[in-house]
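Pasting a structure below so you can have a look.
Only one protein chain is missing from this complex, and each of the others stays in its spot.
Residue numbering begins at 1 within each chain, and the chains themselves are lettered A, B, C, D and E in the order written.
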Amino acid sequence: MKLDNPYLPKAYKLLDIRQETEIDYTFRVETDIKPKFGQFVQVSLPRIGEAPISVSDYGDGWIDLTIRKIGKVTDEIHALKAGDNIFLRGPYGNGFNLDKFKGKHIVIAAGGTGLAPVKSLINYFYNNSDDVEELELLLGFRDPYNIMFQEDIKKWQKKFHTTITVDNACGIDGTCEGLITEYVKHIKLSDFHTMEVIIVGPPIMMEFTAKEFLQLGVPEDKIWVSFERKMSCAIGKCGHCKVDEVYVCLEGPVFKYSQAKELID
Amino acid sequence: MKLDNPYLPKAYKLLDIRQETEIDYTFRVETDIKPKFGQFVQVSLPRIGEAPISVSDYGDGWIDLTIRKIGKVTDEIHALKAGDNIFLRGPYGNGFNLDKFKGKHIVIAAGGTGLAPVKSLINYFYNNSDDVEELELLLGFRDPYNIMFQEDIKKWQKKFHTTITVDNACGIDGTCEGLITEYVKHIKLSDFHTMEVIIVGPPIMMEFTAKEFLQLGVPEDKIWVSFERKMSCAIGKCGHCKVDEVYVCLEGPVFKYSQAKELID
Amino acid sequence: MALDVKRGPVTKNAYRITKVRGKTALRIRVPGGHIESKHLILVNELAQKYGNGSVHLTTRQGFEVPGIDFNKIPEVNKMIRPLIEEIEIACGVEIENRDAGYPAAGTRNVSACIGNQVCPFANVDTTDLAVKMEKNIYPNNYHVKIAITGCPNDCIKAHTQDFGIIGISEPQLEYDYCIGCQACIKNCKAKVTGALTLKNGKVVRDERRCIGCGECVLKCPTGAWTRNPEKFYRVVIMGRTGKRNPRMATSFLEWVTEDTVLKVVKNTYDFVDKHIDKSLVKEHVGYIVDRAGYHAFKETALKGVELGPKAKVAKHLNFVGYQYERDENLK
Amino acid sequence: MALDVKRGPVTKNAYRITKVRGKTALRIRVPGGHIESKHLILVNELAQKYGNGSVHLTTRQGFEVPGIDFNKIPEVNKMIRPLIEEIEIACGVEIENRDAGYPAAGTRNVSACIGNQVCPFANVDTTDLAVKMEKNIYPNNYHVKIAITGCPNDCIKAHTQDFGIIGISEPQLEYDYCIGCQACIKNCKAKVTGALTLKNGKVVRDERRCIGCGECVLKCPTGAWTRNPEKFYRVVIMGRTGKRNPRMATSFLEWVTEDTVLKVVKNTYDFVDKHIDKSLVKEHVGYIVDRAGYHAFKETALKGVELGPKAKVAKHLNFVGYQYERDENLK
Amino acid sequence: MSIKVNNKDFNVFLDELSKKYKIFAPIRLEKRGRLSDTDMIRYGEIKQVEDIVWDEKSTFSPKEVFQPITQTLFYFTEDEYKEPKIDDKKIIVFLRPCDINGVRRHDTIFLKNGKIKDNYYKQIRSKIKFVMIECKKSFENCFCVSMDSNVTDDYAMAVRFKKGSALLEIKDESLNKTFTENNIKGETVEFTPEYVQENKVKVTPPDVDKMPQGIYKHEMWKEYSTRCIACGRCNTACITCTCFTTSDLFYDDNKNVGERRRVWDGCQIDGFTDMAGGHSFREKHGEKMRFKTMHKVYDYNKRFGEHMCVGCGRCDDICPEYISFSNCINKVTDIV
Partner (left out) sequence: MSIKVNNKDFNVFLDELSKKYKIFAPIRLEKRGRLSDTDMIRYGEIKQVEDIVWDEKSTFSPKEVFQPITQTLFYFTEDEYKEPKIDDKKIIVFLRPCDINGVRRHDTIFLKNGKIKDNYYKQIRSKIKFVMIECKKSFENCFCVSMDSNVTDDYAMAVRFKKGSALLEIKDESLNKTFTENNIKGETVEFTPEYVQENKVKVTPPDVDKMPQGIYKHEMWKEYSTRCIACGRCNTACITCTCFTTSDLFYDDNKNVGERRRVWDGCQIDGFTDMAGGHSFREKHGEKMRFKTMHKVYDYNKRFGEHMCVGCGRCDDICPEYISFSNCINKVTDIV
């Protein structure tokens, strides 16, 4: 099998499955794929189909895939057990360019599953805290039992100023009521040109949160968003992810807000 | 009630009912009506209707009506008992003009109920045998139990040469098989102009029997027939009995064959 | 400039999208299928000039002139102005712009048998009622099929229509004129429901059995049977052919007058307006009644209608028909 | 000389006895309701010269010109010679005396929807078949009603005819062309019998459920569905309206070819000839079949017919309809 | 004397007359015609001249005035007969010459055929006064001239109707008296009624003496067997048809009470020739046609010296099968 077939997924072993929330599980896969922060892979199950999944974390010889059970393919993945084969191809997408963030005052606002694509980046700064001037986390979840990566969050809370919001009733100590957007104004801001703001989550959440930052004067090209898109080929051929002249699978999924706001479905 | 209403029937007492055959009964009615031979009366039952019936016999203060049970009115008459009222009007029709027959060699061929209209005439000759030169009777019946006026016939047989035919099997001694028509040729004929032939019965029987006599040379105006007609008014008004320009109830029912043969229904 | 045709307005202008690319076909309304023959000249000129020289007599007794170019529609509309004026406007239909052709096409041509101007059996002037009905309901784009037939022989196939309007007569007997000839009795026995019997030499009519076909009047030699001059109608509704559940229209009203018929049909448009499923391209009124229910229909249909003493109204609708698929009705 | 008109020959010459004393009406046959528009000129002249200036588009898509004097019939017959030649004889009908008008009228005008010359839904050229059918059965005086419709929408109301001939298509799938867009599946589910389902991204057709309407072919964006070029027909028979027992025609044959249709109808005339009750003025073929029995009919109708592999024949006829009188059928 | 009256005065005259007379004339029954949306014109009682339809031929003849379609002969109450009461009011009938001549046929049958007179007919007939509607222009199917029934002087009064007025020639004394006594305004004029001189339809009735016996079985009648449907309309419309059938009935509610009545009948009406016992004759409709035709233009003439048919043409007007009786007579004549 010549390897120049970009559509051909490779089989990798499933090391471990951890439950994050009722419908989100993290699958640790043994793989030689070396993704950058914010990139995604096409997860394949023979005879079922393919789905684009952000890499939530990675390490030496493994990657983590946090997958929500919402579709034909994801349902089948959730039926897998450790030791089963899972087929991957990728990594795809631009992801977060680390240089753009090193030494910056970074604010990361993540909504629900939006936390997955940025978890690896946060862990990097956790492990290389001097690479960042300051890191502030604003994590919003719909309800208490939907809070993901609770150990990591506990870890992060020690080093970074972390605000966790839950749309309705409070749960874990220190979590606050209401939508993320309400808490943006409490974020300590510094000189804008040293700042980088990353917002990842459902489209409406990203739109309103970005608006909040803009109101605080944060310039558009200082805000980064990541588009969860319906993909099929993930290599710029099938046309599903195209918005205007932009192929999200090629130029995205991470975009500056200045460009993102013009990408109208 | 002015008596000049020709349609108005009068009530007369029913004296006696004699059964002639299975379906023919003779009803003797006490009446002042004085019919001539071969005339008929309109018999009426209130609320049922009227029917033309030949007078089969008559005497002082009574007349005989031999009625076959074949219709709405006749059925009801058959349900009457002696002493009941029966309504009559008449007599109607020309009947047999006695003078035409006195002193003649008379042959009477009667089929089935055709015997009724001529019974009174035969009885007259029986009682006044010198008024006739010779009288020959040819009486045909469909089957043995349909032979009527058996006592009279026995009486007649003594005085006159009587042949009784029964369409199929023989019954009473002296009866012969076959239709009347077959026996016409045995009739003793004499000089035609002294002869008078009377044929009364169902239309087909009269037609064929007359043909037989014609073959024997009997002149047309020497043969008399009597038309059993559907009548309603019996006084030449309702049109039911009209054939060509002839009103059978007025000019008939007795006709010479010469005229009768042209009366086509 | 390539053909860029808004299909909606074209269809509503009584032009059909045809199989031949770029060609349309004009459907000319002929209420009751009855027309002054002089209009035939115009129809021919239309077919020669803009069409393909052929004309179709439609299943609903109108004309269809195929083979017309889309861009010729405005010209054709101008050319058929006489038809708009002398047929539609003459019926009392209000049409402002007389050069713009037909203002609507949803409500199909009101078809009708030739009626009592020509046919001896007809109990009503179907052409006259068709004209009144056209004024009553046109222009309108709801998909409703109305047909009028002069007697229960139903040559117009009222039983396949949304509104099948059947002209009936109430035969009235002049007792003394009847001579008991039984011509009417034998005819009714052989060809209709045997609603006539003889009693004491006179005919007797069983009102419940009589379906008002009026044939006894035709048969009577003495004019003992004559028609009640007032015109009556039987209205059968919601019949259809089609690919799912062809069914025969069923009796809704019997022995009702002309203005009841007109009002009921008029009201039905309000019913459709209220209940139609806007999401569909078009919804046939039969299906709306199925969905919204007969009682909702009856209520709206009979609003403001005074039913005469003889009138009968269906308590519920029971249809006879068949379903191509057993579960056609189970969604 | 007072009017002394033999009604039989007049009726057989396609002139109707009308309500107006002394006036008759000519019924002009228009097989399939399709005609060259130039004939309209003649029809108009006819109506102006001999009729009353009006013309009726009949329920069977012919013309009726009312108001013609009986004694003018010979002249009218001469005048309609062009119609006899260019419509009837052009269909292949043999008519010796072309100046004597129509040789028969019992068999009604073969009506047909506009068919696949114009209507996108039609599966067959109904006009063409109507012409062939006219040649096949005309002239004939048996009371038979034949209608041809291009698809199971049945606009011609085939379900009310003696012979309702419904054009159907056998859709054939080019597996590789199907992109699973489900346009055909959704349409079939909503508007027909839901005979199409999706399996592994490709459409699957349930042959027994499919009624051959051909709409999947219309909906398919890639041309995966195309029609088997061979024309197929479904024949529903013995439907009727009327005063005793209106009923819908029921399936006799499905998936049969054109010549089978023509032969079956032709044979039916022999069946009628053998079984008709001569004592009646006229007897509608539906009633003859009721009396003589479906099996006798089937035997005669299918004589010399080779049914194709796909053909289906009804084992027995079950009608849906209703009876005005419960005992209509009990004599 | 002849007078010109305008309608108002004519009505006054009619009013006066209606005190002693029941006045019958052709009237229009809106939409009561046999065919939908057509009117029926037949004889009925009138109040004023506007009720009279004088410009159209009546569908049914005046026969029903003097020979009611249904006539009760007796009431039975148990065994006792009772003749119906007699309405003593006299009768005036507006009718045309052909009808007046037609009445003579009824007189012949009901009063002169055979010794016995029909008392019921006599009762009504004796109270009738004819008012002749002047008939100058023949209608479509009339052939009264051929049957020389276009003229008559047997009338009490003649009238020429005009728009809004009328010319009256009053011959009858009592009518004159009613007119003058009530000094009804009228302008004496010269008025003698004119008569139809010519019909479109020409008929030559057969020569009664040369009628061949073969006519009865002649080929020509076969055609009518295929055409005639024996619906009886020619009999009921005909002014000279006199046949009837008598029948008894008892009232539903009490079997003992009933009546004997007679109703119009006719040789072209089904059942006319049914005999007790189910047997019937002249079943073929062609035979019925032959019987009627021979009766109208031969039998009656042979018996009474004038043709029965007066050529009013109502049979031709009404035959649904468009059989022309006038034409049939000519055919018979051709054969003779």
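Keep this in mind: contacts are C-beta pairs under 8 Å (C-beta built on N, C-alpha and C of every residue); 3 or more make two chains touch, one makes a residue touch a chain.
What you see is a predicted model; the values in this text were computed from it and never measured.
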Displayed chains contacted by the hidden chain, counting the whole assembly: A, C, D
Of D:Asn140, D:Gln182 or D:Ser251, the one touching the omitted chain in the full complex: D:Gln182
Option from A:Leu14, A:Ala51, A:Ile122 or A:Ala210 whose C-beta touches the chain left out: A:Ala51
Selected from D:Gly8, D:Pro221 or D:Gly308 as touching the chain missing from the view: D:Pro221
Missing-partner contacts on subunit A, residue numbers: 1, 4-9, 11, 45-51, 70-74, 85, 230, 232-233, 235-240, 242, 244-245, 247, 249-250, 262, 264-265
Those residues of subunit C which, in the complete complex, touch the missing chain: 1-8, 10, 17, 19, 21-22, 70
Residues from subunit D at the interface with the omitted partner, ascending: 116, 120, 122-125, 150, 167, 169, 175-183, 186, 199-201, 214, 217-224, 226-227, 229
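We take it that only the chains that are shown with their structure count from here on.
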Chains in simultaneous contact with subunit C and subunit E: D
Reference subunit A; chain at largest CA-centroid distance: B
Centre-most chain [mean C-alpha coordinates]: C
Among all chain pairs, the one with the most C-beta contacts: C-D
Cα-centroid distance, subunit A relative to subunit E, in whole angstrom: 110
Chain centre separation (subunit B, subunit C; CA means) in Å: 68
Inter-centroid spacing, subunit B versus subunit A (mean Cα positions, whole Å): 127
Where subunit B touches two or more other chains, by residue: none
Where subunit D touches two or more other chains at once, by residue number: 17, 19
Which chain pairs touch, all of them: B-E, C-D, C-E, D-E
